[in-house]
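A single protein chain has been omitted; all remaining protein chains appear in their positions.
And now, chain A:
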Amino acid sequence: MELPNRSYIDSLCRGDKAFEERLLTVIKTEFPSEKEVYYNALKAKNLEEIAEAVHKLKHKISILGLEKGYALAAQYENEILDENFDHSQSFEKILDSMTEYLKTL
């Protein structure tokens, strides 16, 4: 399975430690709330909100270097409005791996 990594963050920060710290702080704050929005929308079965939440999470997925994860999220986002949740479990596994990875940063 593809693992989250720092390749994008490193290329963006280019050794600027202060910026890296700011970026990680913002991601660590924003990611849990975006995740919460996704699960709440899922509970409420609000298709538009679920798709919107997945859309927003895609950016964080790409920032953590998950290229395949990004493609899967994009596919899942498109399928949601057709009430197709085939990729929900794989998507949520990606979220879990990101959650664990962010704890290490």
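Everything below uses one rule, namely that a contact is a pair of C-beta atoms (placed from the backbone, for glycine too) under 8 Å apart; a residue touches a chain by one contact, two chains touch by 3 or more; residues count from 1.
To be clear about the criterion, contacts and distances are computed from a predicted model.
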Chain not displayed: protein name in its UniProt record ("Carbohydrate ABC transporter permease", "LytR family transcriptional regulator", "Sarcosine oxidase subunit delta" or "ATP synthase subunit a"): "LytR family transcriptional regulator"
Write down which of A:D10, A:E30 or A:E100 is the residue touching the left-out chain. A:E30
Using the document's contact rule, name the residues of chain A that touch the chain not shown here. 8, 11-12, 19, 22-23, 26-27, 29-30, 52, 55-56, 58-60, 62-63
